[in-house]
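One protein chain is absent from this view; the other protein chains keep their places.
Letters are used for the chains, namely A and B, taken in the order the chains are written, and counting of residues starts over at 1 for each.
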Amino acid sequence: METKYISKNGLNEWFSQIVKSGKRVYAPVEERGKVEFKKVQALSEVAEEYIQTTQSIKSAVFPRAEVLFSYEKENGKVKVEDFNPDAVKETVLWKVHPCDAAGFKPLTAIFNWDYTDKLYNAHLEKTTLVTFSCAKADKSCFCTSVNGGPGNTTGSDVLLTMLPDGGAIVEILTPKGEALVQLAASAFENDKGEDKSKYLADVPQAFDIEEVRARLATAFDSSVWKEQSERCLGCGACAFVCPTCACFDIQEDAHGSKGKRIRCWDSCGFSLFTLHTSGHNPRAVQSQRWRQRILHKFSYMPDRLSVFGCTGCGRCSRACPVDMNILEHITSIAKK
Amino acid sequence: MTIDKITNEAPGVRTFKLKFQNEEEANAFNFKAGQFGEYSAFGEGESTFCIASSPTRKGYIECTFRETGKVTSGLANLEEGNTMGFRGPFGNTFPMDEWKGKSLVFIAGGIALPPMRCVIQNALDLRENFKDITIVYGAKSVNDLVYKDELKEWADRPDVNLVTTVDPGGETPDWKGEIGFVPSVVEKTAPSPENTIAIVCGPPIMIKFTFPVLEKLGFKDDQIYTTLENRMKCGVGKCGRCNVGKLYVCKDGPVFSKEQLNNIPAEEY
Partner (left out) sequence: MDKLREKAAALLADGTVTMVLGYEEGTNKPRPVFCHTAEQASKLVYSSQCINNLAVYLTKKDIMGAGKVAVIATIPTLRSILQLSVENQLNEDNLVVITVTDKDEVKQFANFAEIEAYIADFELKLEGKEQEIINKLEGMSREERFKFWMEEMSHCFKCYACRAACPLCYCTKCIVEENRPQWINPWASPLANMEWQINRAMHMAGRCTGCGACGDACPVGIPIHLLTRKMIEDLAPEFGFTPGQPSKNGNALSTWKADDKENFIR
């Protein structure tokens, strides 16, 4: 791990070298009234004044629809063409926030516990994360309550903390990060000894996550689930914008004798998620599905995979049409 | 996999005997009783079925399914010699090594005999490892009984006590078996709980009424096993569908003892 300094001009130089190297660069871009990750060619395209993108960047390693394999049928026999990991392109995710980078930890845990997912790992291997610390936060943010923070390094390859002079403190955290820095090594100067914490947003801790986890362990039959979920509409917005939600569906894109097997995003909030062929549905009402969402993220995942399924980015709360504010819900559970 | 043989078991129910197309894969393949696979009808999708044959029988696997939806209808349209897909084996297994020297009672209803057939065949192939073997199997009607030929085999064996039953109204004039629902037939058969393991599989309602009967007969929770039928898609603990508490039915199950089930909220499966 090494800390350096980069000036405003140095940043421009480094960015253009990254683009020149042929890597795809995704960065937050303001468009249609929203800020979303999009492929960019120039630093000028990158959005400046915003708190958080609407969607997470998990689609870089877990696309919303992905071909698992394609097949062709002929005379009762079938030819199958598998996913090709070599076809995955080198990608740089520029200006993700620490809560986004932290989201890769639970994702990697899900896709690598026991059986290792070939596709996810192929994407992750070719992805470098350049994270920017947060100087601002809004009332939906709560990274500090879930083992995170506006300047945390978890999951990042390089962490930049912007300084008033337009330059940044650069923390080079992994070999991948080092390799990316080397693309414009001369743009980086020696660490000026700036204290990162002076430039970070203030995100007061709202609850103690271990205390929440302990309470949830005995909360299965609580009335809180019905109370909290009455207004939930059962759409997939929260799961889809979430950087750690990874539940998926497997579907067939069939065209006569040819076709593809597709993996696509799904949500435990949808009514059909757990439906048995017999017609029996263990989670037939929304309160049961809401309970699953919370318990899975804050109780089952830490128990099973030793990682929480939430990074406090607040996207679910901002995206929800009926303001299911997860910070509010968890805080109320912590206070019960 | 190539479909080697198709057997029509009952209205809408078929058994496929499958062989690997790739010899290397065939040789490398290994499974234990209780495990399941994801079977592909190319063009329709995948469906989850247990492997219904025993690992003691080499060179092929079998699956039995009822034509119910998109994928199973696609499978039902396939013919002998056609290719279909298989991913597996997934899930945990019946702890047969732990059961050596014990008596076994198998209780199944309708289309739930296939998940048990693997372990029944396995036990019969290693008959000397177990004391008494009792099988209680029931279906809606005589026509709905699956594995009719095998049932005859089991009935003819002196070292197996087979009790078949049909629901009241499902009998034919020449039906010689029991008439009644499986839980009540189990009570009538009254297997002894002494050094015995009971394996139960059937529709939720059958299980709901069979567990109390076993309890009444003296079976303890660690003597009762079942295999759960949650909705599963990926089979490898990733897609999240079968997540119940901190367990994944596709990884920690589908075989569970009643003792383990007591720790899972009953409404979740």
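Descriptive notes on the structure:
Note that in this section a contact is a pair of C-beta atoms (placed from the backbone, for glycine too) under 8 Å apart; a residue touches a chain by one contact, two chains touch by 3 or more.
The structure presented is a predicted model; accordingly, all values stated were derived computationally and were not measured.
In the full complex, the chain left out of view touches A, B. Of the options A:39, A:139 or A:276, the residue whose C-beta touches the omitted chain is A:139.
Annotation for subunit A: contacts to the undisplayed chain at residues 32-34, 36, 54-55, 64-65, 139-140, 230-231, 233-237, 239-241, 249, 251-253, 262, 264-265, 267, 270, 272, 285-286, 317, 319-323, 325, 328.
Looking at subunit B, the residues touching the absent chain are 69-70, 73.
As a convention for this text, only the chains that are shown with their structure count from here on.
Separation between the centroids of subunit A and subunit B, computed from CA atoms only, is 40 Å.
If you check the complex, the residues on subunit B that touch subunit A are 40, 42-46, 68-69, 79, 81-85, 203-204, 229-231, 233-234, 236-241, 243-246, 251, 265, 267-269.
Those residues of subunit A that touch subunit B in the complex are listed here as 71, 73, 76-78, 80, 110-111, 113-115, 117, 220-221, 246-252, 254, 257, 259, 261, 266, 268, 273-278, 280, 282-283, 288, 292, 295-296, 299-300, 303-304.
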